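First comes the structure, then the notes that go with it.
With one protein chain removed, the remaining protein chains of the complex are shown where they sit.
The letters A, B and C name the chains in turn, as written, and every chain counts its residues from 1.
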Amino acid sequence: MCRWMAYSGPPIYLDTVLFEAKNSLVEQSLNARWSHVVTNGDGFGIGWHGERGKPGLYRDVLPAWNDENLREVSEQVKSGLFFAHVRAATGESATARQNCHPFRHGGWMFMHNGAIADFPLLRRELDLAIPEALYRHKKGTTDSETIFYLLIANGLADDPAAAYAATVRQVEDTMSAHSVAGPFRFAAIATDGSRMIAIRYSSDDQSPTLFYGLGIGGKDQSVMIMSEPSDEESGHWAEVPESSIVFAGEGALHIENFAHG
Amino acid sequence: MCRWMAYSGPPIYLDTVLFEAKNSLVEQSLNARWSHVVTNGDGFGIGWHGERGKPGLYRDVLPAWNDENLREVSEQVKSGLFFAHVRAATGESATARQNCHPFRHGGWMFMHNGAIADFPLLRRELDLAIPEALYRHKKGTTDSETIFYLLIANGLADDPAAAYAATVRQVEDTMSAHSVAGPFRFAAIATDGSRMIAIRYSSDDQSPTLFYGLGIGGKDQSVMIMSEPSDEESGHWAEVPESSIVFAGEGALHIENFAHG
Amino acid sequence: MCRWMAYSGPPIYLDTVLFEAKNSLVEQSLNARWSHVVTNGDGFGIGWHGERGKPGLYRDVLPAWNDENLREVSEQVKSGLFFAHVRAATGESATARQNCHPFRHGGWMFMHNGAIADFPLLRRELDLAIPEALYRHKKGTTDSETIFYLLIANGLADDPAAAYAATVRQVEDTMSAHSVAGPFRFAAIATDGSRMIAIRYSSDDQSPTLFYGLGIGGKDQSVMIMSEPSDEESGHWAEVPESSIVFAGEGALHIENFAHG
Partner (left out) sequence: MCRWMAYSGPPIYLDTVLFEAKNSLVEQSLNARWSHVVTNGDGFGIGWHGERGKPGLYRDVLPAWNDENLREVSEQVKSGLFFAHVRAATGESATARQNCHPFRHGGWMFMHNGAIADFPLLRRELDLAIPEALYRHKKGTTDSETIFYLLIANGLADDPAAAYAATVRQVEDTMSAHSVAGPFRFAAIATDGSRMIAIRYSSDDQSPTLFYGLGIGGKDQSVMIMSEPSDEESGHWAEVPESSIVFAGEGALHIENFAHG
């Protein structure tokens, strides 16, 4: 399993959350507390919105705790909306920058913790469901990147909740058609630079962990969504319920039941 | 453009050809003489048959001249049949180990110098032509890897010449269907560990360079096929003609006209 | 030989100079025009002052033209004073992040194009001349990093011109003592975040090239010092004379003869 975190609020230096917190994401990459996979050392990535239209994206295959460039960039870059992810590779996908999260396309970024069971068996059919205009931009071979392009094809920009629903149905129908019983685990988040839309869902109701926090670190108007709380003692964290979609941005957060029919 | 070399003959240490020759492959990666792209510094790879059934494969994104590990492995490994490739990335494919040649599947290895024009436009359709059982093994996003899987699907193991012909037709039909005029350049080679089958072809008769040599370096029974001769003074090299297929192995070499209908 | 550039002036995005100019530093890394070593693909580094006291430092062993992370960071980071360097490794020093420029210590950064002849022979004696309090921070094995620590020990923070003079004397005395005739080539620059002090000197008056430009790219109050002009048509560039020290900052530039006795 992977670990990720998302922040929206007043611009802060990335290292505040990536390195400094007690259970920071980088600390989690070495000693994840809430997961049976203790080490997430198969690559990491950060994506952040600055003052240019397009978000910056920095991904590498080194373990997060080991990359001095990640620390340097985090110390110097301030952002009011950013994503970070550490990867524990599952299945077939090679450890390569192109297979690290977040993924970016158009104005969107996306990260995922979880997996589609037996993805190698389903990969061609799901990739085929991606329209040509998007398929040509796919740079890696993970189930997560495929899901991202399906979300975009399914109208992520227009109605994110509907896009998540359609994509989950698409994935589960394909699993069915190939008699894949094993679960589809989906703790993920997308952003267009102003709002973030996260989902916590799995086909067997055993989703990866997901928490949200408001006003963490004394920052009013800040919202964080993370696989594990970065600072448990603070008491500002709550678990995102199973089968939920979370809309976050501008200091507020709104949770809905995830209906996917 | 890339540069590659293939050797078949009495086992020799890989560094003999990779590093020591006057115009060795690594020298070419820095100063390619026969190409308008002077530097091939976007990754390299070697694949070699030893005593285990499956060939070894070592690929990295560092420039070949810069990787001490490549030199160390080359100094210690002896092989009677090996491939080596240095890459100058063209088009969309990221520099990543999975996008470096040679590619390996089942008992086969494959390398390519050249490109399918406008591949991003054609990529989905060509990938779709790969049967599911092979598609799931594709690890990168290059036109070369797609061509490799099409060759396998088209019967490379049974009749390599026919597989090359069918694959070229498939690629050119797809180019036509999408009104892509630009050329398909194809100087490539495949091996199953005993014979090597190379092709020099392009849709506009301007194929990348390809040479063959027999008995190079005093090794009777040795055959080399290379983008550029590794040692021009020796006089043992001849150019592979346009539109040819070359069968090589066991010290002999046989050239046929490439008929693809 | 390496290539470097330094900028001081109104904050600009790093990619303006690193990537966009006609003869940008990254373009130079592939096709250096003014040097007999055409390719500078043995690593690169950037150091930039932002809003935190300490400058950020990003260095990697990939060729500059090949690193998407460098491009991403350059597109998002703005700075009013930054350094960038592409390396063509000479001599014994391995290609490693720790051997890439710029080097950073305390509030200073330093880059160098050139070399101390026969450095392996002189290395221990010159390293020994570094006081213990500084020696413990040395992370690599290049002559450039050793020179940097000698400059600091020789009072770079108090009187840069005197520090350059003392260091050059120290290096040349050591060369003499070991009967090393070959040249000491020294086109280098240091900065404390507000001013930059460059030197163009060699023991045989054949220094590596060095140019300066004022108001480049329409930015009043900007000063650039570079191994090669990034934009030759603009006519704003002049060569730094042999045996000179250049003081630059706040839109102005002052050149002195380099007296090292």
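Rule of thumb we're sticking to: contacts are C-beta pairs under 8 Å (C-beta built on N, C-alpha and C of every residue); 3 or more make two chains touch, one makes a residue touch a chain.
These numbers come from a predicted model, not from an experiment.
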Touched by the hidden chain, restricted to displayed chains: A, B, C
Residue of A:A94, A:A190 or A:A248 in touch with the missing chain, whole complex considered: A:A94
Listed residues B:R3, B:R97 or B:H137, member touching the removed chain: B:R97
Selected from C:K54, C:K78, C:R97 or C:H260 as touching the chain missing from the view: C:R97
Identified contact with the non-displayed chain, of C:I12, C:L121 or C:I255: C:L121
Residue numbers in subunit A that touch the chain omitted from display: 30-31, 38-39, 41-42, 61-63, 65-66, 68, 89, 94-95
Residues from subunit C at the interface with the omitted partner, ascending: 92, 94, 96-98, 120-121, 123-125, 127-128, 130, 132, 135-136, 138-141
Where the unshown chain meets subunit B, residue by residue: 13, 48, 50-52, 54, 56-60, 68-69, 72-73, 75-78, 97
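Quick note on the criterion: only the chains that are shown with their structure count from here on.
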Length of the line joining the C-alpha centres of subunit B and subunit C, rounded to whole Å: 40
Whole-Å gap separating subunit A and subunit B, where each centre is the average of the chain's CA atoms: 38
Touching two or more other chains - residue numbers and ranges from subunit C: 68
